[in-house]
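Of the protein chains in this complex, one is absent; all others appear in place.
== subunit A ==
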């Protein structure tokens, strides 16, 4: 079992690949050098585990410019590729540059998102007020701008973050700028919905419910996490207010979408159980028993009373602001959080809850 979420690690311009051996409870890391500058955003290709994209700062002529590039890890370091010997002193490996996702006039890139399914040839990058859709050709070594759209309006509009929806045949991308959340259709590059004033202040992060195609979670500087139905954007479906400062990151569990993880600059990570708006709101209904004979693979839930939305746990291991949280893509009960002081904390969902969901 391993955790293959690569993480940024401070000023060193390195990418650390951290392996977590669940059975032996051993953590091992590999360091990749990222020479071009400090990394502000990182995302791994869902199709090719050796490929990742970064947004990095380049300081030139006393100007800071955020660029984006696609990289390939050295083959021997590909997560799960092989067991590298435990050698802390082993020299750092360098990344192999595949291509730049830069466009001269497009400004700073805030975020790069990969198409969640498919051959992994498509990437969306958000640069200032532009949404750019790239086609990676020749196994990623060349990026061609397929289409783009831009946001017009008064003032300096700037995208802060985005997510690519895994539903609708991967044709939807959600972006956030200031307090608004917008949805885009990648086929026509046109806006399909817009949640004005989704949050009282800046929207910091978004995530799509992996099982319910219209559900979207957002978080922001008003300390709230909101859940939206993109078909009706006038009101949030649900609002959580568990944090006492900006919420920087929100993530749905990949398989049990009632589990929602949030990280905030109040140095806390909160794991919530949003049963009422999950894809299994009441557990399994009684008549599912008949079906379960056929699909034995499916675990049964036998909760007597309808479960309530609740905070499962608040993790306070971090001493400083938590900027990123994510679930393991391999083990649905494992998650990691990263804070300003460089502390990475790996946690498990409480055993009791795990059994409650499974049984």
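Methods note: contacts are C-beta pairs under 8 Å (C-beta built on N, C-alpha and C of every residue); 3 or more make two chains touch, one makes a residue touch a chain; residues count from 1.
In the analysis below, contacts and distances are computed from a predicted model.
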Omitted chain, identified by the protein name its UniProt record gives, among "Serine/threonine-protein phosphatase 2A 55 kDa regulatory subunit B", "Cell division cycle protein-like protein 23", "Vacuolar protein sorting-associated protein 51 homolog" or "CST complex subunit TEN1": "Vacuolar protein sorting-associated protein 51 homolog"
Which residue of A:52, A:124 or A:223 touches the chain not shown here: A:223
Residue of A:109, A:230 or A:265 touching the missing chain in the full complex: A:265
Contact with the hidden chain (one of A:118, A:153 or A:200): A:200
Contacting the left-out chain in the complete assembly, out of A:49, A:245 or A:354: A:245
Interface residues of subunit A (partner: the chain not displayed): 10-14, 31, 38, 57, 59, 62-64, 92, 179, 197, 199-201, 222-223, 244-246, 265-267, 316, 319-321, 340-342
